[in-house]
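Please read the structure below before turning to the comments.
Left out: one protein chain. Kept in place: all the others.
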Amino acid sequence: MPYPTDPAGIAGLWIAWLLMLMIYSYPLYKENPAFRFAEHTYVGLMLAIMLVRTTITTTIRMVGPPLMQGKVWYVIPIILGFMMFFLLTPKYRWISRYPIAILVGAGFGLGMRGVLIPDITNQVISTITPPVTGAGAVDWWNYIYIAIGTICAVMYFVLTWEHRGGMGYATRLGRWIIMIGLGAYFGNTVLFRMAMLSGRAQFFLQVLKIAPM
Amino acid sequence: MVGKREEEDMAIIVSGRGMALVILVLSYILFYIFMYLGRKGREIPVRTLPPMAAIPEGIGRAAEMGRPVMFTPGIAGDLNDPTQGPQVLAAISILGYIARECARTGVKLDVFMPIPTALPLTEETLRTAYMAEGKPEEFSPDMIHFIAGQSPYLTAVLGYFQRERPATNFLIGGFYYESVVMGEGGNTIGAFQIGGTANTHQMPFLVATCDYVLLAEELYAAGASISKDPDILGCLRGEDIMKFILIALMIIGFILGFARNPALINVLRW
Amino acid sequence: MSEELTFWEKLARIDRRVFYWILFIGLMIPFIRPIMFPISISPSTRDLYEGIIEMVEPGDVVVMNIAFGVSAWPECMPAFAACTKLLIKEGAKIIFWGAYYDVDLSYEEVLRRCEDYFKDLKYGEDYVYLGYYPYQEAAVAQLASSIRSIFETDNYGTPLDEIPMMKNVDKATDIKLVLSGDTGDVCDYYIRQWRIPYGVPVAEIGIAMLGSSYMPFYKSGVLFGMSVGVRGGAELEKLIGEPGEATIRMGAINISHILVIIAVVLANIGYFASRGRRR
Partner (left out) sequence: MAEVLRREVVYLITAIVTILMFIEFFFIGTWNVAEELRTWATIIANISIALGAVRLLAEHAKNVQRRRAGVWPFSIWLWIIFLVTLLSGLAGYVIKQDAMTNPLYNWLFTWPYTSLGQTLYAITGFYIFSAAYRAFRARNIDAALLLIAGCFVILTNAPIGGVIWSGIPVIGRWFLDYGQVPGMRCFLIVAAFGMLAYGFRALLGRERGFYGEVAGE
């Protein structure tokens, strides 16, 4: 955002800056009331923005027009939606199971039918697809590494048989290969977290007009 | 490439999705068979998991040093959450085992529980464990420290590490970033640590800070090996057979790959 | 406990807050005095860039899915803005929608960052903003079968049939491609409900960790390209020839990553040194 010029914007900028310092007083100093204040501010804001955007306005948007067009049965999902709130009353909690049943059914139905091709067959196909014609030794090495690595790593997750004999060696290799995967994941996590933190360091300077906004 | 809805003569199954249907149906049949066998009393063993084997070692260490043991399932999810819930449930099963070991050796156990919905179950599990070891009087609800909210929870656990210096920490369950902080805190006081989670984003931190880690499905298997739930164990056996089938397919395909024979790939694309 | 501490043991006892301060101050340096090094382009980013150029013809309708919150702007926004610019250059018509409740602000930020590009475009003819849909697989699946069953109107209440660019667009098959900027697993939903059943090309422009978890999808051709976090953003900025926020931020990435490496190396030297002594 450009450096604001109106008073409300300038006030907002400095309040945002102060709230940031209040949060970072926790790691940089210790837990204190300022941190708690800022944390509670965030939760209050988040809940309100969430409710405004989701439950209230989006429901009206999704259900309003069809009801206007005379599709009366759109009342049913609304009633089902509000039946969820019985989850909060121990005695009538079972009523909330009906909407949950639809959510769970749709969620698992879509999820299970969805994972079969991209997560299973496509992965097997990709593992056993040899490099294109004219590929060099490096490509063949990568083909062998990925195929053997995947086989051993999947074998590592065989959980109801003891890993004895040859399988023991394969699964040990499998675990190492999983560790290499997690290592790369770790490297990417560091990138993500540091990018986020650098954004805050930049903002710290921007408000003080040391860095350009 | 990917199957589109091309209406073929006499075809019932959408093209390109046949293999997916085969995998789905085959998996379900296998799950059902082994769940059925499990319920009939057939024992399905879970392979030796080094982290589980290390639990008595960790508790023995605490007994030697005369210090307590800490357990926490992380704050990632509520029991009702379809991805985090099963992890917390498995963790609570493992807690039952830990509690029995602690009761037997007389080691003090502290449980940090940030999930309100899991509180009753935790209490029940601990009570049962102490009862099973014949020491119901040693159980007290004060062993369970309930702290809501991520940062108060973190502060409480770190403070506890400094004060009580637990000999062994169990960080098993559904974790968010608290895994880094607690893993580090436990390391600094020289605790023996056993971790476990199915959240990929926290696995690297647990591996880097813990002595033993239960990865992904291992967590569920460990939980089931203690709770002896025939449904979960039966499904695990079924999953394993499917994994063997996939492994066999990959080995065949890998060898065919050197000959550039696309037969298997074409079958999988059916 | 009272025995003499070695150098390494003393070093290991430094208060953790010291590290926090070092890091926070270290991160500020590059914003005052930029540290720039050439950036190489990774294959997944290049595939994303070339894929868009190859596939998108002027007039094609493209979906930009905003599935990251305001909180992930520093990581996701540069790549997202760069892709928007590229799509506009290619003449695509863009549908924006999002699965995060704070999507409104993110959408406004995209418009602001690509101001120069949007000023010649007309809302409703060249781009449209449909707003928020619930973070659910069912919603994404339903968007694939009928956009109108989730969004009867655009975000400002205009019925979709009255919006010129939406007239003949209702199903996944009417969409040329989907670019999803994620912090969570929404792209999984697009893979399962758009890519596989309808064959719509999908690419990921999310946080860096997804660069690992989605790598198998990219390798198996399910995703046609992938931009990895802020680094991907910097690469895209280089490819479209407009160095921006991500490029500047690479300076801070340099500093912080070097600090992390030094920390890990020092810690492990100390660990092995003191372990050797104990034996």
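Labels A, B and C are assigned to the chains in the order they are written; within every chain, residues are numbered from 1.
By our rule, contacts are C-beta pairs under 8 Å (C-beta built on N, C-alpha and C of every residue); 3 or more make two chains touch, one makes a residue touch a chain.
Note that the structure is a prediction, hence the values are computed from the model and not measured.
J.: Of the chains that are displayed, which are in contact with the missing one across the whole complex?
T.: Counted over the whole complex, the chain not pictured touches A, B, C.
J.: With the missing chain put back, which residues of chain B would touch it? List them for me.
T.: 5, 7, 11-14, 17, 20-21, 24, 27-28, 31-32, 35, 79-82, 85-86, 89, 117-118, 120-121, 148, 177, 180-181, 183-184, 187-188, 200, 204-205, 207-209, 211, 213, 216-217, 220, 231-232, 235-236, 238-239, 242-243, 246
J.: In the full complex, which residues of chain A touch the absent chain?
T.: Residues 1, 8, 12-13, 15-17, 19-20, 23-24, 26-27, 36-59, 62-63, 74, 76-78, 80-82, 84-85, 87-88, 90, 93-94, 96-113, 115-116, 119-120, 123, 126-127, 142, 145-146, 148-150, 152-154, 156-157, 174-191, 193-194, 196-197, 199-200, 203 of chain A touch the chain absent from view.
J.: So which bits of chain C touch the chain we can't see?
T.: Its contact residues with the unshown chain are 12, 16, 19-20, 23-24, 35, 37-40, 42-44, 69-74, 101-102, 104-105, 108, 133-134, 136, 138-139, 141-142, 145-146, 149-150, 155-157, 197, 208, 211-213, 215-217, 219, 228-229, 231, 250, 253-254, 256-261, 263-268, 271.
Keep in mind that, in the parts below, only the chains that are shown with their structure count from here on.
J.: Could you pull out the chain whose C-alpha mean position is farthest off from that of chain C?
T.: Farthest by centroid: B.
J.: Looking across all chain pairs, point out the one with the most C-beta pairs in contact.
T.: A-C
J.: Need the CA-centroid distance for the pair chain A / chain C, whole Å please.
T.: Their C-alpha centroids are separated by 12 Å.
J.: Which integer distance in Å separates the CA centroid of chain A from that of chain B?
T.: 20
J.: When the C-alpha atoms of chain B and chain C are each averaged to a single point, how far apart are the two points in Å?
T.: Inter-chain centre distance comes to 30 Å.
J.: Residue numbers in chain C touching 2 or more other chains?
T.: In chain C, residues 195-196, 209, 213, 221 touch at least two other chains, as defined above.
J.: Do you know which chain A residues sit against two or more other chains?
T.: 107, 113, 117, 125, 185, 189
J.: Help me check something: in the complex, which residues belonging to chain B touch chain A?
T.: It comes out as residues 2, 16-17, 19-21, 23-24, 44-48, 82, 151, 155, 200-201, 203-205, 207-208, 215-218, 221, 233, 236-237, 239-240, 243-244, 246-247, 249-251, 253-254, 256-258, 260, 264-265, 268-269.
J.: Residue numbers of chain A touching chain B in their complex, please.
T.: Those in contact with chain B are residues 26, 31, 35, 39, 104, 107-108, 112-113, 116-117, 120-121, 124-125, 127-130, 133, 143, 147-148, 150-151, 154-155, 157-163, 178-179, 182-183, 185-186, 189.
J.: In the complex, go through chain A and note every residue touching chain C.
T.: 1, 24, 27-29, 49-50, 53-54, 58, 61-62, 64-66, 103, 106-107, 110-111, 113-115, 117-118, 122-123, 125-126, 181, 184-185, 188-192, 194-202, 204-205, 210-211
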